[in-house]
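For this depiction, one protein chain was excluded, whereas all remaining protein chains were kept in their positions.
Per-chain numbering from 1; labels A and B assigned in written order.
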Amino acid sequence: MTFELCVEQLLNGFQFGFMLFLMSAGLTLIFGVMGLINLAHGSFYMIGAFSAAAVSAALGSFWFSLLASLIFASIAGVIVEIVIIRRLYDRDHLDQVLATFALILLFSESVRWIFGAYPLYLDVPDILSGSLQIIGGIYYSKYRLFIILVGLLLAIFLFFLIGKTNLGVQIRAGQHDREMISALGVDISKLYTFLFGLGAALAGLAGALVGTIQSVEVGMGEPVLILAFVVIVIGGIGSIKGAFMASLIVGCVDTMGRFLVPWILMSLTDPSTAMSIGSAIASMLIYVLMAIVLIVKPTGFFGKGLT
Amino acid sequence: MVFFQGLGLMNEILTIKDLSKSFGAVVASDKVNFSLKQGEIHALIGPNGAGKSTLIKQIIGEIKQDSGSIFLDNLEVSKCHVPERIRLGLARTFQITNVISDFSVFQNLLLAVIGIEKKEFTFFSKAENNKLIVRKVSNVLEETNLLDKKDEIAARLSHGERRQLEIGLALALEPKVILLDEPMAGLSVDIIEKMKKSFTNIKARVPILLIEHDMNVVFAIADRISVLVNGRVLATGTPRDIKMNAEVRTAYLGKE
Partner (left out) sequence: MIPERSINVVCISSLLIFSLASHYIGEPYFVTLATRIAIFAMAAIGLNLVLGFGNLISFGHAAFFGFGGYVSGILATHAFNLEPILDWPVIFIGTSDSIVIWIFTIALCSVFALVIGFFCLRTSGVYFIMITLAFAQMLYYFAISWPSYGGEDGLSLYIRSSFLNIDTMNGISFFMICFFWLILSLYLTSRIIHSPFGLALRASRHNLDRVKSVGITPFRIQLVAFIISGVITGVAGSLYADLNRFVSPSLLSWQMSGELIVFIIIGGVGRIYGPLIGAIFFVTFEQIFGSYTDHWQVFLGLLIIVTVLFARGGLIGFLSGSRANE
């Protein structure tokens, strides 16, 4: 194992982490402010990826496809919020789980209906293809660096939005005391719709960005959604800061685990067994991490005692 | 187990020794010493923010004290969890009525008797078929005048009836101590009179630790009163002593 490989895997971990952050930021805000558990968040990720693929096929522009993912995912988010989600804020978690589960069925099957069952592929634009030399003799994919950069910029944007703007004051007020926002004279339903749309847009962008690395297919959103759940459980529900830290931790632990565990096992047993057992163990690592965090702190790193 | 025979504290059912609790810089309980004796109603009064509810939570076991200890019938319970303390004989009512609202009155009391009889891990027989349990429930129904409301869903009871049930739930535990947390809040005058009478009946069996805002009630039925100010017990004594106490007058009653 070389140092170069280690650095590359670590960067992959960061890239994965930033992508998870785009997913979990919306999820954690929606839960923190509206008290809603949204299983359909992964559908926005999928919608983002598919609309990017469709626009890219029609116009051939990567940048337009990214824009399309933001637009279509946020439109889908806003419509869903107005038609269905809005009626669920006052319901118990069970109703929320079920209705948003139904939304997954609805979205996944509709997308399959429109686009068919075969995966689509997005192309990396010329400017981002190939690798870039970073420190020393280490080369790293330009596109993945681009994802890290986008994630970083959006993280800064979100921290600015929540920490420094008037809107952020309302969001934070909403997290602490839902009645307070109405006392501040804020139109809650507009705030909610905006937040839901924002979360959906971030998820959609994540889908489009990752769709270029992987394939775009129905059901791509849910595994990421579940990882995002792990992230916000570790980080503490409702906390953007927690989601940010936990995203990077989960991204790195998962990526490094898949790389290191088989390698460590190889010193104990033969390579093929080490690979298979190692990958099985590595796939469980982040869940073990989550269990440990919960034993130490049942509400996550930055969580309040929410129930 | 710690015994106090030699100290002449034999008839103290609940003893609190040097209990302290701070939240950051705020001292909520400052070396509180307090006792509840057999056959008495001991009222705990004090202005808002004096640390009454923190003290109660420590007695019940909802929050842990920083230092000091709590003895229930000469047994140290300072480290026990809430359900353990209940099983050792500490019963409480909630300040805001807290009954199982989708259960009937009967089912609510059934739950209490099941809890105290340690029957909650019985899986196959109906609780209604256990004669001992049903008899105990019936006794409480009778004592709390809820016999004709037996099958009413708790959510449909009147406020007064729910308070009755709340007290019934404590009695059903056949406790050594009852802690009543503002039992009179929101009750009408005639119900308060009835409650006062029933508390004097209960204290013959079980001593009562009473937290109450209504000073008329406190001075009418309490045998002893402790005044809590800024987390400290300012004075303990008979109602007459407390009325005369200069310190209490300036610190608390004097304001009125």
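To be clear about the criterion, a contact is a pair of C-beta atoms (placed from the backbone, for glycine too) under 8 Å apart; a residue touches a chain by one contact, two chains touch by 3 or more.
Quick caveat, the model's predicted, so the values are computed rather than measured.
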Problem - Selected from B:Ile59, B:Leu72 or B:Ile116 as touching the chain missing from the view - result: B:Ile116
Exercise for the section: Check each of A:Leu5, A:Ile127, A:Ile264 or A:Met284 against the chain that is not shown and name the one that touches it. Expected result: A:Met284
Handout entry: Residue of A:Glu109, A:Asp123 or A:Asp187 in touch with the missing chain, whole complex considered
Key = A:Glu109
Fill in the blank from the handout: Where subunit B meets the chain that is not shown, the residues are 60, 81-84, 86-87, 91-92, 94, 98-103, 107, 110-112, 114-116, 118-127, 169, 172-173
Exercise for the section: Would you write out the residues of subunit A that touch the absent chain, in ascending order? Expected result: 31, 37, 84, 87-88, 91, 93-95, 97-99, 101-106, 108-110, 112-113, 222-223, 226, 229-230, 232-233, 237, 276-277, 279-280, 283-284, 287-288, 290-291, 294-295, 298-299, 306-307
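Just so it is clear, only the chains that are shown with their structure count from here on.
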Fill in the blank from the handout: Distance between the CA centroids of subunit A and subunit B (whole Å) is 50
